[in-house]
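Input: a single structure, listed below in structure tokens.
One protein chain is absent from this view; the other protein chains keep their places.
Labels for the chains are A and B, by order of writing; each one numbers its residues from 1.
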Amino acid sequence: MDFWLHVVNMIGLFIMLGVSLNLLLGYGGLVSMAQAAFFGVGAYAAALSARDLGLPFPLTLVVAIVVTTLLAGVVTFPALRVRGEYLILLTLAFQMVIYGLMLSWVDLTAGRTGISGIPRPRLFGKTLVTPAEFLPLIAAGALVTFAIAYRIGESPLGRVLKAMRDDETATLAIGKSVLRYKVLVFCVSGGLAGVAAGLFAHYQAFINPFSFNLDRSIFLVALVVLGGTGNLLGTVAGAILFVGLPEVLRFLQARQDIVDAIRNLVFGLLLVLFMRFRPEGLVPEHARGRRRQGVGQPAPAVSVTGILPSAGPAHDGAGPALVAQGLRKSFGGIKAADDLSLALPRGKVTALVGPNGAGKTTVFNLLTGFLAAEAGTVSLQGEDITRLAPWRTVRLGLARSFQDVRLFERMTVLDNVLVALPEQPGERLGPLFFAPRRTAEAERRNRDQALGSLAFVGLADRAGEIASSLAFGEQKLVALARLIATGADVLLLDEPASGVDLQWVRRILGLIRQLAAAGKTVCIVEHNLEVVTAVADHAYFMEAGRIIAEGRPEELMADPRLADIYFGTSRR
Amino acid sequence: MSLLAVEGLATGYAKKQIVFGVDLRVEAGEIVALMGHNGAGKTTSLKAIAGLLPLWSGGIIFDGEPIGQATSAARVRRGLSLVPQERFVFADLTVADNLELGAFSVADPTIAAAQREKVLTLLPVLAERRRQLAGTLSGGEQRMLGLGMALMRRPRLLLLDEPSLGLAPLLVERIMETIRDIARHDNLTVLLVEQNVRHALAIAQRVYIMRTGRLIVEETGAAMAARGEWWDLF
Partner (left out) sequence: MLALAAQLATNGLISGSLYALLGVSWGLIFATTKIFHFAHALTLTVAVYAAVLAVGQWGWGLPAGFLLAAVVGCLFGVATERVVYRPLRRVNATSLNIFLASLGLLIAGESAVLIVFGPQARDLPGFPISGIALGPVAFTTVEGLWLAGSWALLLLLIAWLWWTRYGRAIRAVASNRELAQCVGIDPERMSLLVFGIGSALVGLGGMLLALRDTVSPTIGVQPVLTAFIAVFLGGIGSIPGAVLGGLVLGLAENMGGLLLPGHWQGVIAFVVLFSVLVFRPSGLLGVRTR
């Protein structure tokens, strides 16, 4: 009996570890090969503080959580700059450093011998020793950990994490500090692993480095991936299946190491097969029944002003909304912006036109902080924004779209728009856990607002679909709805009509006119001069990083000099 | 019989369709321009013709043989050769290595050597810089190298993706003249994607114009040039 209760306890511990890793990997898109290292550091922290400092049980757990959270925070700093293979390698290195220290820092960890005699916890006047006595504690720990992770994962905060996972650049472009959320998710994930660590140390009463090696980290990654990334229930299912079921093998009376090997063999093969045939895991992120959001709700009546949230105070002063002066930027000798100045008049549509390679998109990148200018200034509503990070410029009211749309492809259409709304209380841990009502109310309001944005572009009925399943023209409209949702007053649209059919072009142009009429300041980069004529009040003509003419689009089109640049000159 | 005949070409990236049924043909010895605004699907069409992207439907016939399912390497061996729009040299390899690689599909080393002489005579700037890494060349020189690499394998049909992109006007002029000269002397056929309309019209006999993945105009270069302005098409 005790054996089975022990198995249940182990499942509980692995649920905690798996859930903590899933937040990082499945939601944040950050692969960590070091979860066992965090687990180990927490376990050693709890064990040493209990045995050598004589701290009582709940306090040792707190120590474990604090230590792992802080350690995660420290590791985050190098990790912030890297992604993909580099992050894998970095966390791998971290795992090996920690494991190496556990083995060789004998004064502290006693090396291979490990730490024994970890005091049994006393709770409610009872000392916990047997698996049965531990079961309620571990079950409670697993439940709380799961609840915390679920609350985060399924909240506005979790939505930002998923956005970051799908496209970091686009996440910056909707005004979210990718940096902040990375630190946050690393710390939360570390802290949750600390819960498992503290309980594990007391439960085993003995720990040594071998529980925290690379194999364990790999096992955790595999468990989360097989269970299903981005879905915490999958992790629970994974822990039950892959920690629990193999124990049945013990009844084959085989040797322990052979049993483990058989389990790992099956496990490894499953991982290979899943990647080929079911990469989304046992329980996919968008499992049936989870795609209800927004579907079937009546689309609210749409008025343009109603769906236009404003990030900052309304700016109705005179003068242009955005002014750039003397911008310079070169890439390896090619001048992409050469003493470039422009102004966007309030409530008007301005166009930036010119031949391919003239530097139009570079201008957008310079204005919004995606590229640092070598010289020059940018001011928004009179305020200098030259050196600001992209997400800050969005919060101040300047947002841009991308030529290749950059939707958050694995999220629903509604979530794509919802995530862009500014100042959501549910994006911060404090309100999320301590002001649930305010969070819920804000979420309801935001949902209406996002649906309104979608209705404005005519896609309210597609709210529940996965963004990547939409046609390209529809994706452009979702991107527009997302841009509107940021609440920015100045909108920079990079080729809003390129690559889509004529019927979509008309619709998009109509929407742009409506936005301007509602007071938004719009600037479009566009190659197609017909589009420009149809929508823009004023146009700048660019060539080789310079603005060489400006005026009404018709005037520019009538200028033979510009036609020469645009179509090329030739001497036959 | 056309050297290249494309019928109902449909293709795209991963799940995203870009080109929706394009029919075009190129006769032997012709220079044909494929134009249209950004995102119209020109580059994507060229890639599918060269075998870099799979055909979703439709067919490609080159010199009478269907090649729609052949690998890109097999198409190169048949004489179909693409110079891509960006990254058209191996930047961290030397100019000499780049030229050798240009002739990778030519099995016979004596032919490759003869071709190298020819290319270096045609583009003498490359000879001076043989030991340099290709990435350190100027933009114009890199264009020349990209073109030279394609000529190393003696193609019959050259697919050029915006050879004038990012070049100063004088260089554009030169590269266009070079293309025309090569086509004349070596009886080379060229399918050219180009933004610079007048330059393209200066050397192209026929023109196709694309919009959002479909062809919207097919005309002779002369008729096209006679319009004088093309704001409605781009």
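Methods note: a residue touches a chain if its C-beta (ideal position, glycine included) is under 8 Å from a C-beta of that chain, and two chains touch if they have at least 3 such contacts.
Just so it is clear, the structure is predicted and the values come from calculations on it, not from any experiment.
The chain that is not drawn here is touched, among residues A:90, A:118 or A:351, by A:90. Within the whole complex, the absent chain has one touching residue among B:40, B:55 or B:76, and that is B:76. Listed residues B:63, B:100 or B:186: the one in touch with the omitted chain is B:100.
Listed here are the subunit B residues that touch the chain not shown: 14, 50-52, 71-73, 76-77, 81-84, 87-93, 97, 100-102, 104-105, 149, 153. Although one chain is not drawn, its touching partners on subunit A can still be listed: residues 31, 77-78, 81-82, 84-86, 88-90, 92-94, 96-97, 100-101, 103-106, 214-215, 218-219, 221-222, 225, 257-258, 260-272, 274-276, 279.
The working rule: only the chains that are shown with their structure count from here on.
Inter-chain spacing, taken between the CA centroids of subunit A and subunit B, is 40 Å. Taken in their complex, subunit B has these residues touching subunit A: 15-16, 18, 37-41, 138-139, 162, 164-166, 169, 172-173, 195-202, 212, 229-232, 234. Interface residues of subunit A facing subunit B in the complex, by the touch rule stated above, are 333-334, 355-357, 403, 468, 472, 495, 498-502, 527-530, 557, 563-564, 566-572.
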